[in-house]
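Below you'll find the structure I mean.
What you see is the complex with one protein chain gone and the rest in place.
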Amino acid sequence: MSAGGDLIEKTAERHLREPWDELGLAGDRAFAYQRAGATFGIWIFIASEVLFFGALFLLYTAMRLEHAADFAIAARETNIVYGTLNTALLLTSGLCAAIASQASEQKGLQRLTLWCLGATVLLGLAFMAVKGVEYREDIEKHLLPGASFALKEPTTQLFFGFYWLATSIHAIHLSIGIALVVRLIWKEWREPGFLFESPQVEVAMLYWGFVDMIWIVLYPMLYLDGRAG
Amino acid sequence: MSERSRTSIGRIWRRGLIVWVLLLAFLALSLFAAYAAPASWAAPINFGIAATQAALVALLLMRLDRADALVRLAAACGLFWLAILFALTLTDTLSRLANS
Amino acid sequence: MSGASSDASTLANPRELDLGLPVSYLAEGRSVASWLFTTDHKRIAILYALSITFFFFIGGAAATLVRLELFTPEGNIVGADTYNKLFSLHGIVMVWFFLIPSIPTTMGNFLLPLMIGARDLAFPKLNLISWYLNMAGGLLTLAAVLAGGIDTGWTFYVPYSTVFSNTFVTLAVLGVFVSGFSTIATGVNFIATVHYLRAPGMTWFRLPLFVWAMYTTSLIFVLATPVLALTLVLVIAERTFNLPIFDPARGGDPILFQHLFWFYSHPAVYIMILPAMGVISEVITCYARRRIFGYSFMVYALVAIAVIGFFTWGHHMFTSGMSPFAALVFSFLSFIVAVPSAIKVFNWTATLYRGQIGFESPMLYALGFLGLFTMGGLTGLFLASVPIDVHVQDTYFVVAHFHYIMVGASVSAYFAGLHFWWPKVTGRMYPESWARFAALLMFFGFNLTFFPQFIAGYLGMPRRYYTYPPEFQVWNVLSSSGAAVLAVAYLMPLGYLTWSLFFGGRALNDPWNATGLEWRTTSPPPRQNFFGNPQVLAPPYDYHPEATPPGDEPRIAEKGALT
Partner (left out) sequence: MLDALIPAFLRPESASVQAAKVDAIFIGLLLISSAIVLLVVGLVVTFAIRYRRGSSAKRGEMPTIVSREFEVGWTAATLFIFVFIFWWAASVEIGAFSPPKDAIEIHVVGKQWMWKTQGPSGTREINELHVPVGAPVRLLLTSQDVIHSFYVPAFRLKRDALPYQQTETWFQATKTGTYHLLCTEYCGTDHSRMVGRIIVMEPQDYAQWLTRQPERDGLAELGARLFSERGCSGCHNAGSKVHAPSLAGIWNQSVPLEGGRTATVDEAYVRDSILQPERDVVAGYEPIMPSYEGKLSDGEIQALTAYIRHGTDRFDLIGSLNLAPAQNICAPGQTPPESAPNQSLRSPAMVPGAPASGDTPP
């Protein structure tokens, strides 16, 4: 790897930021320290996000306990094909993200990193596209809570209130994830070798993994209830 | 491409693919359970599978397995506070349901 | 680094040791852009100080009108709707745009890196972003006020806020939502800073208690705020998109909203009081010239309050129709959380024992804090007892209780800290006699305002009433007169502190003869905070562990006056 060789030698200098550059440590140690700090920072943020979605899941749990029968009826109306397809897409994107993150830490794997980031973005976009198609179908089936709602049981509307809310909050998070990854790809394009050892790759990929986990929990909530019997 | 990077590519992919196959297998299992299991069992099974999948992602894809103790502590804090929120709120919700 | 500077202006007094530091952070760039795009934690702290002062006086103006209206039992100054909007404005602005950010984002931002010997916070850009988010949130809320106001109270209870209110709820709620991100960002930043950027030798049990207070507060920032954010999203979704969530007409459960809301808003009270406890620990030790009594217990108490504080939110809901079983559980946990607070009060008192106690203005505020916090904390026990709470819930008793904690204690501590670190932040001394007078006036005005409210509440006067049965008038007249005194007392520091910026004497690097790393640099500090890497060799509060010899006292250059 002669192209980025010079850059790679200066990894620590490229990525070191204030105030980490003034710790009085040797360059590479300061950089390892900064990297650990960044990882820790994003994990605190993820812990915070766990509580954000946790409150949403609590809402679901309480409502489902109060209106179990209606929730089963309502959940039967969601499109399980799209739901399952999307889960598979997102799980696969999670794999690509993890590979990208690990590849970015190793010398000579920039191409793999870039490809995996690209695949992550594409799978994320595919998820959004499927979700869009599903949304259109839901609207056509009058599953938007309101006067012309399709189901007659009153609290089925609660389920779909949750459905629209949870999926759109998740979609917003996923869009932020896509934007983060696109930014990384753009940075690499502007400045080849940027991705190598950049803490930003790991941070973005941890965020992506978290968004993935949220969908894993949403899937049985939205699609699998009331299918038996 | 050097020999070393090729072996590390292999290691990264092998590990990732195993997790990925497991995740998809669990997805298929929960889909099957949703239709085949008795109604009262379906929910616990499905949420159990979801929890397992989430744990797999957290540990093996987000690399909590090799993370600093501090990072694991942060993740554990998230779960602990989530447990507080759920436990105390459901104390009220469930006992109200039981009384009505 | 430019190396030693021989510029005499960095020193207040030629006799002082020249630390050889470059020019102060205030002198590094004077353009507006150099402030608005700064990543210096000290400058961001100043930005925050300006914005929270602005919001403090907006919230204060609303409170003034509220107290004016309550002077007589009839509604005769403003209409009912206007009154409702005024107390909502007061609550929302004071809670989210003054109290929550007050000590952490100003003193925390300024002092946290200094106290642990760091150059800056771990993520300086994130720090700046969080100020912008805070401002954006505040301005959105102000926009809601200018557009016509919001009348839900700061609690946004459903279904009133989602289905019935005709005011600009969505805009105001959006403002609070946005400011929540600012809080979370600050929390992440502080936690990472304390974990990663402590100077060599600064072990966990050598951290000043102020740093511990910031750390535990950040814990609440990070773990409670997201729940509020989600709850507010639900309110916005129900109001704007007509999604059924809490609407009881469509099967929703309004009590669930209250759980989610108080899961944040009860720990939010600890967001306001923990930093205050940190400030008080610094001030009391310095003016008593004593090591803090029971340092490790003080640390455990801070952590215990932060954690157990999350278990007690249900005591806001004893009359809400929550299950009586859950009410008892929450009642018990609420009593438990009072224990660490009591320990802290005893430890501060014991710290005074055998000291050389001086009564400079920060100490007066701190002693005021001790009294007011004890009162506020003990009345909390009344509210934790279910039968008494059933009587006084949503009456002026509750209003008085939380003002004792949030205004009496927290704002006193804010002023204590402001006066204590003012020389460090600005490099100027304020007129001490004025500051002492303001401190005494504030204590007197506060008690006159809020003590009668305990009585009115116990007699049964509900809160959020703009007309009230005439037998409560005497207490309201007392309270409103106290509010006038309090208003004057709050305006005074604005005057003399501003004066001191231009005409105050130059401050020494360590005017109070205090320990702590922040005093080991110039006043005001340079951009890099320290020259070289500070090493920490001793525990904090290295005053006099045994007996305090006479003559150990602050070395204030001149006790200035306005004349």
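Assorted remarks:
All chains are identified by letter, namely A, B and C, in their written order; residue positions are counted from 1 within each chain.
Quick note on the criterion: a residue touches a chain if its C-beta (ideal position, glycine included) is under 8 Å from a C-beta of that chain, and two chains touch if they have at least 3 such contacts.
Keep in mind the model is a prediction, meaning the values are calculated, not measured.
Judged over the whole assembly, touch between the missing chain and the shown ones holds for C. Remark: the omitted chain is touched by one listed residue; of C:Val386, C:Leu440, C:Val485 or C:Val536 this is C:Val386. Considering the full assembly, C:Ala350 is the residue among C:Leu50, C:Ala147, C:Ala350 or C:Leu501 that touches the omitted chain. Of the candidate positions C:Val163, C:Leu440 or C:Val536, contact with the unshown chain belongs to C:Val163. When the full complex is taken into account, the listed residue touching the unshown chain is C:Asp394, out of C:Glu28, C:Asp394 or C:Glu432. Across the interface with the omitted chain, subunit C contributes residues 75, 80-81, 84, 151-153, 155, 157, 159-160, 162-166, 238-239, 242, 247-249, 254-255, 288, 293-294, 297, 319-321, 324, 327-328, 331-332, 335-336, 338-339, 342-343, 345-347, 349-350, 352-359, 367, 370-371, 374-375, 378-379, 381-382, 384-388, 390-391, 393-395, 455, 458-460, 462-469, 546-548, 550, 553.
We take it that only the chains that are shown with their structure count from here on.
Spacing of subunit A relative to subunit B, judged by their CA centroids, is 14 angstrom. Mean C-alpha positions place subunit B and subunit C at a centre distance of 39 Å.
Once the centre of each chain is set as its mean CA position, subunit A and subunit C turn out to be 35 Å apart. Looking at subunit B, residues 70, 77-78, 81, 85, 89, 93 sit in touch with two or more other chains. Shown for subunit A are the residues in touch with two or more other chains, namely 36, 40, 44, 47-49, 51, 54-55, 58, 62, 66.
Within the complex formed with subunit C, the residues of subunit A that make contact are 17-20, 22-24, 33, 36-37, 40-41, 44-45, 47-49, 51-56, 58-59, 62-63, 66-67, 70, 145-146, 154-155, 157-158, 161-162, 164-165, 169.
Only residues 195, 219, 223, 227, 253, 255-256, 259-260, 263, 310-311, 313-314, 322-323, 325-326, 329-330 of subunit C touch subunit B when the two sit together in their complex. Residue ranges on subunit B touching subunit C, taken from their complex, read 70, 77-78, 81, 84-85, 88-89, 91-93, 95-96, 99.
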